[in-house]
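Just below is one structure, and these are the notes that go with it.
Every protein chain except one is present and positioned as in the full complex.
So, chain A:
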Amino acid sequence: MTGAAGTDALRTMLLIRTFEERCVELYSAAKIRGFLHLYIGEEAVAAGIMPALEPGDRVVSTYREHGHALARGVPARSVLAEMFGKVEGVCRGRGGSMHLFDVAHRFYGGNAIVGGGLPIAVGLALADRMAGRDHVTACFFGEGAIAEGEFHESLNLAALWRLPVIFCCENNLYAMGTALARSESEVNLTMKAASYEVPAWSVDGMDVDAVADAARRAVLSVRAGDGPCFLELRTYRFRAHSMYDPDLYRTREEIARWRERDPIDAYVQVLRDAGTLDDAALEALRDETRAVVDDAVAYAEAGTPEPVDEMTRFVYAEEAAP
């Protein structure tokens, strides 16, 4: 990416990183509870994919989704207020960290059942296809989902019906604590997608330019009606699976090796080498993202809890179907 697009991608990655580092502090301060799955290390994936989507396109995500939501443009303050369990949160505090929905941004969760979002993505794409809209649906999931039947059923169905889905597999090598080779007899993930006649390719998920290139290519093909695509985004989470995870299943050395490939540091260097970023510009971006996160924290802190007598609202729809 060049020019403003490059700066935007860096800004997005910095926002995700700053936001989540603050989340760790807020978790320790017990402002955020429940599960908290951090995206730190994987920022280039969200920052690379989202710019390829149009406003009308749809996103289905997982429980490790703060990065997807922020990169999609869901306001940081609404995301954080949700994680604080406040009524100002995107889901009025009903979803929390793992279930961010923002229909205005065509962001459909936030699914905490591994593989559970894939059939939903197929259905959203089916709706667009049947209604004659040229939207595409980007569906994020981890490599752990490939062991689920829903992955295979969904790829087959999307391919059979030639639906506009981009299956974005974030391969961070571990399904919670289980390394890929310990859960899959065949670790070549693109082959699995190819077996359903779905065009598939692997991308360096630590390189935001590579991700953006792949995403543009995939979106072009999918939007043209050529059926679904599968992207394997090779990435790594620098932090533990969740705040409960003692991270016993991988070595410090392995984590350190991946940290050397930090997608933000790498991209800062790319932009410096291209002459489009200097120290002052970088500092300005850092200040800007810090300010966004500071604002989000203040907004979430000032938020209000939903009255308990309203907790059953929305179990059933309050309005007639359109």
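The rule is simple: contacts are C-beta pairs under 8 Å (C-beta built on N, C-alpha and C of every residue); 3 or more make two chains touch, one makes a residue touch a chain; residues count from 1.
Note that in this section contacts and distances are computed from a predicted model.
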The chain that is not shown, which UniProt protein name from "Alpha-ketoacid dehydrogenase subunit beta", "TIGR02186 family protein", "cytochrome-c oxidase" or "Tripartite tricarboxylate transporter substrate binding protein" does it carry? "Alpha-ketoacid dehydrogenase subunit beta"
Residue touching the undisplayed chain, where the options are A:10, A:157, A:189 or A:270: A:157
Considering the whole complex, which of A:181, A:248 or A:321 touches the chain not shown? A:321
With respect to the chain omitted from the figure, which of A:131, A:248 or A:280 is a touching residue? A:131
Counting contacts across the full complex, list the positions on chain A that touch the omitted chain. 58, 89-95, 99, 101-103, 108-111, 113, 116, 118-128, 130-131, 149-150, 153-154, 156-157, 160, 313-322
